[in-house]
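A single protein chain has been removed from this complex, and every other one stays in its place.
Residue numbering begins at 1 within each chain, and the chains themselves are lettered A, B and C in the order written.
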Amino acid sequence: MKKKKVILTETPILQNRRTITVRFSEVDSLHVVWHGHYLRYFEDGREAFGNQYGLGYMEVHKNGYVTPVVKSVCEHKSPLRYGDEAIVETEYVSSPAAKLIFKFKIYHKQTEKLVATGETVQVFVDQKGELVLTLPEFYQEWKRKWKQL
Amino acid sequence: MKKKKVILTETPILQNRRTITVRFSEVDSLHVVWHGHYLRYFEDGREAFGNQYGLGYMEVHKNGYVTPVVKSVCEHKSPLRYGDEAIVETEYVSSPAAKLIFKFKIYHKQTEKLVATGETVQVFVDQKGELVLTLPEFYQEWKRKWKQL
Amino acid sequence: MKKKKVILTETPILQNRRTITVRFSEVDSLHVVWHGHYLRYFEDGREAFGNQYGLGYMEVHKNGYVTPVVKSVCEHKSPLRYGDEAIVETEYVSSPAAKLIFKFKIYHKQTEKLVATGETVQVFVDQKGELVLTLPEFYQEWKRKWKQL
Partner (left out) sequence: MKKKKVILTETPILQNRRTITVRFSEVDSLHVVWHGHYLRYFEDGREAFGNQYGLGYMEVHKNGYVTPVVKSVCEHKSPLRYGDEAIVETEYVSSPAAKLIFKFKIYHKQTEKLVATGETVQVFVDQKGELVLTLPEFYQEWKRKWKQL
């Protein structure tokens, strides 16, 4: 019997993990981080991801695009308090659409407890301010480079 | 023939509409409101709703509860710019669960264009910091009063 | 005896008073407005002043200038709490220099207690990004119109 040739084309997981520290001004009168500040933590995560994988605001901008957030979701599992350190885990979600999708998990650094999960969706807007419906060339290259097909 | 008695039990829609004005500090380097600030606009909407229908933070607190946001979703349809006025429309979503659910629509005041939609989910936490799984008595009363059954 | 002619050349006081309401997200874990948010309240005051007297961001921008804040001072006299309403009183301070100076007083609306005082200083920067050392023409006109000489 002839052995079947199996080709596994795995898409590598692109992920960044960075630490953030809860600031006094981020904590509300219930002594926990105000829910709205998590969108900043997600942005911190996206920025760290962009710096690690060469997909930061500056790279995108240099290529003639901006990528406004068109959707954000955040679910809170347990609170963060003043002085806590947390890990923001940002994972790229490959999509055939002209969108940048990231998933987030935030963990309490000491306890490793899951604090929050979330997602953001960004679109590409060109220099005329028009929404771009096909993947920009530089972004296709970026996907090829990182095997996100 | 006896006429059939028809009882229509309609749940009234509870809705608040308030105007907000975009501040300079809320606008980012793309000259539009930074996406994270919409969670503040939603909070502005919830507060106005609470004041109108007697379900504000103070009423909830007086009854021994706090209602942290455990989920928030925001979808952006068109931008807001510095100085723009917008209508935040906050609608109560009745649920059998011990949750406070609100849906939001934000419109540009002059153009009436839809700017964003969203949702927040809050839970009830008692004075011991425990999540409450059954509807608090004061909240059941509030629902009866407003026919949200 | 001849009566002496007295000419009183009074500079009218230009002042705006607007109400703000303390948001949940502005209150810190000590249950009072976090000190940094007062610079937003001052900005709210400046914007209301600009709208009232025709010296808003848009007028300044239309004339080819931006007016970044180069100094801000805030002194806190008594706290503001969640839900409090406050009056932001913004007063224009005339100066021979190419500077926009405003003084602020914030009062608790119900108790009329003084909450904070402050000052901001702005400079004029032209479209090349250069600091302007002489009063821009449109600003001189504005000062003449409001007798701020």
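Operating definition for what follows: contacts are C-beta pairs under 8 Å (C-beta built on N, C-alpha and C of every residue); 3 or more make two chains touch, one makes a residue touch a chain.
Remember, it's a predicted structure, so these values are computed and weren't measured experimentally.
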Worksheet, complete the sentence: Out of C:L39, C:L114 or C:L135, the sole contact with the unshown chain comes from C:L39
Discussion item. Considering the complete complex, identify which of B:W34, B:Y65 or B:W146 is in touch with the unshown chain.
Written reply: B:W34
Worksheet item: Which chain C residues would touch the chain omitted from the figure, given the whole complex?
Response: 30, 32, 35-36, 39-40, 43, 66, 68-76, 79
Discussion item. Under the stated touch rule, tell me which residues of chain B contact the chain that is not displayed.
Written reply: 24-25, 27-29, 31, 34, 36, 82
Practice prompt. Could I get the residues of chain A that touch the absent chain, sorted low to high?
Written response: 23-25, 40, 43-44, 47, 56-58, 82-83
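Keep in mind that, in the parts below, only the chains that are shown with their structure count from here on.
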Worksheet item: Same or different for chain A and chain B, where same means more than half of the interface numbers show up on both copies?
Response: same
Worksheet item: After a C-alpha superposition of chain B on chain C, what does the rotation angle come to, in degrees rounded to the nearest 5?
Response: 180
Worksheet entry | chain A and chain C, separation of their C-alpha mean positions in angstrom | 40
Discussion item. Quick check: how many Å separate the C-alpha centres of chain B and chain C?
Written reply: 33
Discussion item. Could you work out how far the Cα centre of chain A sits from that of chain B, in whole Å?
Written reply: 27
Item to complete: Return the residues of chain B touching two or more other chains; collapse runs of consecutive numbers into ranges.
Response: 40, 43
